[in-house]
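What follows is a single structure, and I will ask about it in a moment.
Missing here is one protein chain; the remaining ones are kept as they sit in the complex.
Here is chain A:
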Amino acid sequence: MKLYFLLLTAIFSWSPAGAMAEACATLPRTTLALYDSSREGDIRDTRIHRFAELVLNHLGQVLVYHDVTDPTPPQVDPAEVGLVISWFDRGVRGTAALDEWLTQDTDFCSDGPKFVAFGEVGFWTDASPVLSSKAMTAMGIRTDGITYAVGVSATVTQKVDGLVDYEDDFLISPGDYQGIAAEPDARPLLQLKANGKDIALAVIGPRGGYVHATAAVAAGPGGQAGWIVDPFGFFEAILRNTDEPKPDPTTLQGLRTFFVTVSSVGWLDLMPGQVIGEQQQLASELLVKRLIEPFGDLPLTIAILAGDLSPELGGPSAERGRQAAMQLLAAPNVEGAVQGFSDIRNWGFFAHYDPAREAEMLTTPEVIDDQGALVDTAMQTLRDAFAETGASTFSRTPGAPRKYASTPFALDQEVTAAIGQVNELSEGRIPARLYAWSGDARPFEAALEAVDLAGIDSIGGGGGIVLAAQPSLTALSPMVTQVGSHHQIHDALGGDADFTDDWTSPLYGFHGLPETLRRTEEPRRIKPFHLSFAARSMIHFETRRAVESNLELGRSPDLVPIRTTAYVAAVKGFMSARITSEGDGLWRVHDRGALQTVRFDHARDRSLSMDASDGVMGAHRKGDSLYVALAPGVEAPLVALTDNNRPDGIVRETRAPALLASRPIVESWNRSACSIEMELSGFSEGDVTLAADPRTEYHVAISGMDDARPHATFADEAGVLTIRVPTAPGGLRGLSVAGGC
């Protein structure tokens, strides 16, 4: 009878409504991005990906793309979708399956997703009456179906300061405009009047918004662009999730993360000697000489191209390149990575590989021997600078899709075999942990899948730089790009090749990285500090010195040096994390993987409640944001905020200190009423900063120092307790801090 009762209870406790309620307790972090593959081709090339995704990522959203020409409905759980966005450049019709999916009532949570349209709204106005009404009402706009001529006499009648003219000024562009007006319950941000007709160009509606093409992003010369509406303000006003935590992979333990990737490009390049007879050094040998010892306190992820190490391909320098690779991988601060086998420059070419086509390209040389003719000086210089050795195809066909083409392309050779060859360098003792995408870094789905199956992470592509001369965030890539059912994790920032236009513009340009770092840190931290450069940079004085200077920056106490794989893992955690609300100011973070930080924006008047939280280490204020550090290893930490504007952002009911920031990486964390204990890893000594009671004595013990005997340390006037902890690659330090009770 009891068993029967339990069975009944189990049956009735699960119901679609119950499941729905559970699903709807999760914050809707998915944005469904609608695009038209017939116009924009690849997802990487869509306006949503290039411009909006970075901003939406910052606001905690994960984008799932759906091609409106796809006859199947979107492959995403409706309960997770908080926003649907389109950015078309012409009227386009969606499929019936998509229309039906968007108009469903049962599977969406609460009032369903919000709707945002950039550019053309024909997709929405021409949809089924139900969808059209739903979306247009949400966006707060209506259209009269008439096209109006806007000319030089048009005037701006409404412009909300602070939300318009963000990176570029709005300028009226004569042309044909759809008759769109803001509904009374909407907030027009930008509106113009032409021939007596009001035309809305940017609107925040009750559950969505609209931005006309001329009010979204202004095109600049050479593909540059700049936001006209403030995308952060616009999306924040629509998502209305400022109170909610945003997973943030840019930050660890309150500090910006720092990681380094070195690509294999130019591995066998020779640096000419200054004096006749002097031995020429390889770029890879210079990596050993100039980086390993001087920067042994910083993590370096170094990618190796397997083909370069083969004498048949790399030529006479291959063996020296192999020796350099072995020396580099043996260094404890170095994380090994693989850049494939044949140096793919054009991944798209191999998505549908035709060996005959490749052979034809390679047998029709683009570079013709001059045969005594006058050779263009610039071209000659360029060829000398990038002289290709061994069996490189680039010496005759610079536009070849890969460097080594002596055997037909095989994905297995590029991935599994290449990983095996790099692992052989250390006889398997230090296996490569990362695959770095080479060339255009636009791998096709099968390539991503092959790397996944090989069991290692991958990174590459994306990046971007922001400079005083190119100050727009549109130049930065989002964290990932969707490739079929996979996600390619991008470089966080651009590297030497971007700053020097692939070594064709002044090479001192790489000294401009600090400017990009500043612009991606203030007013909001939107990127970690990712230093990426190629082996080739070691042979040029300018770029070599820039590398060294930029590595010096990595020693700042305001950064946490991490391995690249840790960043990749954090991004994966960003993608998978689910956050549920467990009451007012209470959030539980599930499925976060290696993601260690959630961020609250506009949180000057809120602080972390240490005792109401569970599985958190502390918090750190930056501007008006509060970064909450989640404890490593805790399955589903609970984050509790309380109304309090403490400068340190932490309310401690029990007296044990809490974490403000730490340069060493916290591997384990245990906080009791009067003490904390943690295990730390890292690459050199660094400060652990704790929120403690002002002018109070604490007993601090560090394993491996003074026989781990506690010594007295005082918190300062502001209640900050700073402890310097020495760490080294591969080791752990125990730290215990007691007192205050």
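By our rule, a residue touches a chain if its C-beta (ideal position, glycine included) is under 8 Å from a C-beta of that chain, and two chains touch if they have at least 3 such contacts; residues count from 1.
The rule we apply is simple: contacts and distances are computed from a predicted model.
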Name the absent chain by its UniProt protein name; which of "Alpha-ketoacid dehydrogenase subunit beta", "ABC transporter permease", "Tetratricopeptide repeat protein" or "Spermidine/putrescine import ATP-binding protein PotA" is it? "Tetratricopeptide repeat protein"
Touch with the omitted chain, as defined above, among A:97, A:130, A:359 or A:468: A:468
With respect to the chain omitted from the figure, which of A:129, A:162 or A:221 is a touching residue? A:221
Out of A:307, A:401 or A:512, the sole contact with the unshown chain comes from A:512
Residue positions on chain A contacting the omitted chain are 149, 151-153, 168-169, 171-174, 176, 219-222, 224, 226, 274-275, 467-471, 506-509, 511-512, 515, 518, 541-542, 545-546, 549
